[in-house]
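Omission of a single protein chain aside, the complex is shown with its protein chains in their original locations.
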Amino acid sequence: MSASKKISKKDIVKILSQWNQEFAVLVPSKEGDVTRMARWDGKDTGFMDSHRNTVQPVKANFFPPMEEMFSFQKNKEGYHIELASPDEHKLLIFAIRPCDANALAILDMAFKDGYEDPYYLSRRKGTVLIGLGCTNPYGSCFCTSMGGSPFDSTNVDIMLTDIGNEFLIEEITEAGKELVARTEELEEAKKTDEAKAKQVKETSYNKVTRKIDTRDIDKKLLASFENKDYWEKVSAKCISCGICTFLCPTCYCFDINDDLLKKQGARFRSWDSCAFPVYTRMPMENPRVEKWRRVRQKVCHKFEFFPMSFGSIACVGCGRCIRLCPVNWDITQTIESVPEIT
Amino acid sequence: MNQESEWKPRILGFLCRWCSYAGADLAGTSRKKYPANIEIIRVPCSGRVDPLFIIKALRLGFDGVLVSGCHPGDCHYQTGNYRARRRMAITKKFLEYIGVEPQRIQASWVSASEGGKFAEVVTKVTKELKEIEPNRLFDDEE
Amino acid sequence: MKNSEIEQRLRQEAKALLEQGKVDYIVGYEAGSLKFTTTPLITRNKDDVERLIVSPFIVNNLSVYLAEIKGRVGIAAKGCDSRSIVNLMQDNKIAREDVVIMGIPCPGLIDLKKIELLLGKDRDELDSVTRDNDRAVITIDGKEKDFPMAEVLFDNCLECEFPVPRESDVLLGEPCALVTGEVSKKTGIKELEAMPRRERWNYWKEEFSRCIRCYACRNVCPACFCQRCFVEESEPQWVSPTPKWQDNLMFQVTRNIHVAGRCTDCGECERACPMNIPLRSLAKKMYDIVDELFQYKAGTDKNASPLLTAYEAIEAEDFIR
Partner (left out) sequence: MTVTDMSQRKKFFANDNVYLPHIAIIEKVIDETPGVKTFHFNFKDEKLRKEFSFNSGQFAEYSVLGVGEAPFCISSSPSRSDHLEFATQQVGKVTNALHRLGVGAEIGFRGPYGNGFPLDFLQGKNLVFVGGGIGLAPLRSLIWNAIDNRDKYENIDIIYGARSPDDLCFKYDLDAWDKDKTINITSTIDKEDKSWSGRVGFVPKVLEEVAPSASNTVAIVCGPPVMIRFTFPVLIKLGFTPEQMITTLEKKMKCGIGKCGRCNIGNLYVCRDGPVFTYAQIKNFVSSEY
């Protein structure tokens, strides 16, 4: 086995520039103090100091807050429908966190299932994910309870470990290996680099202190489905805003609406949330008027229904829902308090 | 003539059915001259006008919005025009703060017998709007 | 008076209220699940009152829950919160006799974002943040640093007019003094007003292109109590559900006009916004407009008519033709 390679941080612009020829390179960026993955401008290295995960999850790059599905115009022959043209470049996401990469694997299942979703999948196809291990997880993070870890490389093509002045490279997939092979300016890693990386990983792993036990959670939730008292109690302080779902890396609910302005028409898809009463509101009936039913839906979808359909919990433990919630509603507390089966 | 002076601003008028709407009618029947660029929505009272209507009109591309009701003391429902007055006052100031030209938000008291005044108001509002640019506030690109 | 003393009194009061059957629920703050944060506690169990706390981080305006809770409520309220409660009474959303207000004199709350900016550290990395009169003392890696309070308080706290609840059944501490100071420059109203008009519009256009329409600003707002919000109307559809900046801006501007005279500048809208949109620069401006035109301060008189339903025979008319 050949020795691993590493990226010297001083060479980062050179290396990203190479990749930028072939891909649209996205890096953690800041806009109005909000961090998200955005197109690299060719020189910025500010993201090297941002040691924390982005506010907006990477899902937004594949399943954006809003997107045009198609436009339409009416002429003498009737309606003419035109598809929004897909982005030309394949994406390369640099410094994606393991939790967000795992979340993409969950979204892949949902969008591939049954009838394929052309918008998400066309963006997703051919994407290269370059993971950067978390050396400084948030207090709200609980990835180690959700089958992941700050250095989980399951769903990335290349995994990077910050060892000070360099990123140590682990080639995970074939695509990752090929990319490393054709990238110039990489350095050979030393034995000491690998030892250092090992230590960084261990330290980080232990920094994730929030733990939950999800054994039999689907069964417990099924048994508690009709337990209104429980659901009313855990939902009491929820204000029914969309933060925890919109900024969840695995939530994928959406709305479809038409816009018609100045004779230009288009159909848009936008994020929607099970927290909103209108989400399920029909003209004559709404099955989820009460808040506790909506909170129940959110929790059960992630921990009971999605596992029933796809065999995996739809939560990666990124902790965004906890740290961004205006009232500190905490899903880990809810999961921990689901009544035991009697 | 250059393009600027040919441009006719589009105005949306919310007129109270008890006064200004009849005033506009009178202006028409008595052949008072005023620009024909106002589109009129009859409302039961100026107090019915939610500031949302005004913002929506701007979003739809109208260059200016005119809310016209009964003179103070004359409201068919006693207080509707007073409520409209407070709402219009804060709306105008607030929209100005976020960057909407004050000329776009207009209000008047026009009674059913003031056909002449209605024509005058529309003429003046049109003139003021012509002094500013067409409403491109909500366009995607400048 | 120290927070710990206020906290003790709050627990005693809350317990007594529940025990004597004077209220069905207690609404207050308890320790949150993250460092420094607090979280709303809504309970009818008297044992839970031991969890009630008072700290410089009790940010939530708990009056947002009042219209929703069925029953009589004993509520912990800071100055701004008490004004929101009064608003709800003015608007007949709650009855005075159904609420027991436990007033917390509030010398201002600490904005952790400001501390993060000052130190270049995230809140998780701080050991402790405490208040020592007019200084904020922060320990980080065992070392102490301190800053003037004025540098770490929320902007709205620096411009607070009523730190002591104006309406309360029991005041849990002595009246406290205000801390004043410079508000954040970036979104200062003065700075915005100094911009050319077009630039101002473009500023908001830019800010609202980040909005994801999570409606947290609306849902944390006690003044936004409509059963059905205009943004959710579909016939007619006033605002598109698609989060285009135009519709986002329309939503927020209309929302601010709709809550004029009810907004107490509690700052919750801006604090809740996950996209960091400077919403207080809108809310506070409206607050000032209302004050300037009608000398009206929201929630200071439970017997007053709500701003937009009242009038004087002669007022604010210079713009009407």
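So that you can tell them apart, the chains are marked A, B and C in the order they are listed, and the count of residues begins at 1 in each.
Keep in mind that, in the parts below, a contact is a pair of C-beta atoms (placed from the backbone, for glycine too) under 8 Å apart; a residue touches a chain by one contact, two chains touch by 3 or more.
The shown structure was predicted, so the numbers you read here are calculated from the model rather than taken from an experiment.
Asker: If you put the missing chain back into the full complex, which of the shown chains would it touch?
Answerer: A, C
Asker: In the complete assembly, which of A:Phe62, A:Phe254 or A:Trp329 touches the absent chain?
Answerer: A:Phe254
Asker: What residue numbers in chain C mark contact with the hidden partner chain?
Answerer: 234-235, 237
Asker: Identify the residues of chain A touching the omitted chain, counting contacts across the whole complex.
Answerer: Touching the chain left out of view, chain A contributes residues 69-70, 72, 74, 78-79, 81, 83, 110-111, 113-119, 222, 225-226, 252-260, 265, 267, 269, 272, 274, 279-285, 287-288, 293, 297, 300-301, 304-306, 308-311.
In this text, only the chains that are shown with their structure count from here on.
Asker: How many angstrom lie between the CA centroids of chain A and chain C, rounded to a whole number?
Answerer: Distance between chain centres: 31 Å.
Asker: Using Cα averages as centroids, what's the distance between chain A and chain B in whole Å?
Answerer: One centre to the other, that is 48 Å.
Asker: Could you grab the centroid distance between chain B and chain C? Build each centroid from C-alpha atoms only and quote it in angstrom.
Answerer: 35
Asker: What positions in chain A touch 2 or more of the other chains?
Answerer: none
Asker: If I count partner chains per residue in chain C, which residues reach a count of at least 2?
Answerer: none
Asker: Enumerate the contact residues on chain C facing chain A in the complex.
Answerer: It is residues 32-35, 37-42, 60, 64-65, 122, 124, 206-207, 210, 212-216, 218-220, 232, 240-244, 268, 271-272, 274-277 of chain C that touch chain A.
Asker: Okay, in this complex, where on chain C does chain B touch?
Answerer: For chain C paired with chain B, touching residues are 189, 192-193, 197-204, 230, 238, 246-247, 249-250, 253-254, 256-258, 260, 282, 285-286, 289-290, 293-294, 307-311, 313-317, 319-321.
Asker: State the interface residues of chain B toward chain C in the complex, per the touch definition above.
Answerer: Touch residues, chain B against chain C: 50-52, 55-56, 59, 72-73, 79, 82-83, 85-95, 97-102, 106-109, 121, 124-125, 137-138, 142.
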